[in-house]
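One chain of protein is taken out of this complex; the other chains stay put.
So, subunit A:
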Amino acid sequence: MIKAILIFNNHGKPRLIRFYQYFAEDMQQQIIRETFHLVSKRDDNVCNFLEGGSLIGGSDYKLIYRHYATLYFVFCVDSSESELGILDLIQLICFVFGQVFVETLDKCFENVCELDLIFHMDKVHYILQEVVMGGMVLETNMNEIVAQVELQNRMEKSEGGLSGAPARAVSAVKNMNLPEIPRNINIGDINIKVPSLSPF
């Protein structure tokens, strides 16, 4: 079982934090700090496995991490997960981020920058939810994952999204043909005319 997924940058600032086991809030922050401390000490040419710190609990748990540019992806897992498999999983998740966030034709994770994760924290959670559920791996087919995320984003868009008003297109949906977006949106007694979506 995956106990936690932590993504933070080279200075330890959290970019995505997801615990699959209950920890009190101050414990969570302490775990993030301790994990960052352990992982940032590591050289780039050592193995990607660490026996877990004492906080996140016990001898059965390991930290498996990958360092991409400015981000650390850390998974805390127990012995039921395959270590090498988790490394592949981290890579898969990064590919998915690449698919969802990157504009260019050549979609890969190197083109995703930290800013994408920062500004789209909610979207990142939703993507993760399609890959890992309840601490277990749900889906590993990249196309499936991306398709499901984009369909749900579309549903959100059609309701007006988080902003409560038609916002500028999130990059993932941008390239899709969306003829069915209504030209007028009624929210309560506010009537808004939908502007045509311009490239981001």
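Everything below uses one rule, namely that a contact is a pair of C-beta atoms (placed from the backbone, for glycine too) under 8 Å apart; a residue touches a chain by one contact, two chains touch by 3 or more; residues count from 1.
In the analysis below, contacts and distances are computed from a predicted model.
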Per UniProt record, name of the chain withheld from view ["Small ribosomal subunit protein uS9m", "Cytochrome c oxidase subunit 3", "GATA amidotransferase" or "AP-1 complex subunit gamma"]:
"AP-1 complex subunit gamma"
Quick one: which of A:T35, A:N48 or A:Q99 touches the chain that's been left out?
A:N48
Name, in rising order, the residues on subunit A that touch the hidden chain in the full complex.
14, 16-18, 20, 22, 25, 28-29, 43, 45-51, 82-85, 87-89, 92, 118-119, 121-122, 125-126, 129, 133-141, 143-144, 148, 151-152, 155-156, 159-164, 167, 187-188
